[in-house]
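Note that one protein chain of the assembly has been removed; the remaining protein chains are unaltered in position.
Entry: chain A
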Amino acid sequence: MTREIAVVAFAQTDTLRTTEEHSEVEMLMPVLHAVLDQTGLKTADIGFTCSGSSDYLAGRAFSFTLALDGVGAWPPISESHVEMDGAWALYEAWTKLLTGDADTALVYSYGKSSPGSLRDVLTRQLDPYYVAPLWPDSVALAALQAQALIDAGDTDEPALAAIAARCRATDNPHAQLRGEVPHGDYRVRPLRTGDCPPIGDGAAAVILAAGERARELCPRPAWIRGIDHRIEAHSLGVRDLTDSPSTRLAAERAGAFELPHGLKGMGGTPTVDTAELHAPFTAQEVVLRKALGLGDEVRVNPSGGALAANPMMAAGLTRIGEAAARIHRGESDRALAHATSGPCLQQNLVAVLEGDPR
């Protein structure tokens, strides 16, 4: 890697159960303006723009092209889109900056789940031959994973409830679910309402910058020391649902298990102080902690994570943004950010972020 690239700004909307009074671009625009304002950049200053969203959520074909109105995409800008969480849009933007084609990138993503029935919408991402015709909804598949973990002795229902309570004890003002939330009845046993993420609409945006440009735009850039994503077999019955080898491999490739940048050759412990994990269901935090070898000394999801707010397509990018923002504020020196996509943690992205020594 020849260029250093950092997250220099992050903004997110409040996540709300419905934003029916706003179109997608109307929901998105305030966060685009917020990240630009943080850096003093204007649309025309941005070298590359990449977004993540899914038309299935709101049932609007090509909604991402309408969202581009909010960027000021005319005359045409250098732009790309992934039908995925914005964390993968950030990955594309990172590679674009690595090539030297651009020095700055705007990455955003949004999800408006309120117009549809999310549990049913998500069945359409499944294997169309053997699985999708059965319409197994997202909570049911997560419940199969949770039961496998309970059977393996990795967790139990009280431990899962404790994860939910810890996440929702966050002081994150953008969270949809915060504070004392009843754990509720079974949604799909063994998962209760409290084990599931709230369904909400929201958007997030970050700005990436390379090298000296990053230092000009941000007093303490969150340097991306490594980022990688891996996927597992799509057939659920082939996978060990109690483990996440794709997360572990992505973390290895991202350097999460190596010594911090400034300490290479100087000893020290290969660890992070903060981890923002994209675990929409409580049991998935158990899987991720195991896969990543996170000890109790690591602050996991101070933002509340996806159990506090899970705007589809934006919650993964938000994990990277939250981790970066903690580095910007001096609350973290080395953080791991994780994003997931698909049923039962099928695809996973890991980024390792570091601040300059203080």
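Operating definition for what follows: a contact is a pair of C-beta atoms (placed from the backbone, for glycine too) under 8 Å apart; a residue touches a chain by one contact, two chains touch by 3 or more; residues count from 1.
Note that in this section contacts and distances are computed from a predicted model.
Peer 1: Leaving aside the chains you can see, what is the UniProt protein name of the one that's missing? Options: "ABC transporter", "ABC-type multidrug transport system ATPase component", "DNA-binding protein" or "Phosphoribosylformylglycinamidine synthase subunit PurS".
Peer 2: "DNA-binding protein"
Peer 1: Per the definition of touch given earlier, which of A:Glu20, A:Asp37 or A:Asp101 contacts the omitted chain?
Peer 2: Residue touching the chain left out of view: A:Glu20.
Peer 1: Tell me which of A:Val35, A:Ala89, A:Val131 or A:Ile207 is the one touching the absent chain.
Peer 2: Of the listed residues, the one touching the omitted chain is A:Val131.
Peer 1: What chain A residues would touch the chain not displayed?
Peer 2: Residues 20-26, 29, 32-33, 43, 56, 58-60, 66, 68-75, 115-117, 119-121, 123-124, 128-137, 140-141, 143-148, 151, 186, 188-191, 233-238, 241 of chain A touch the chain absent from view.
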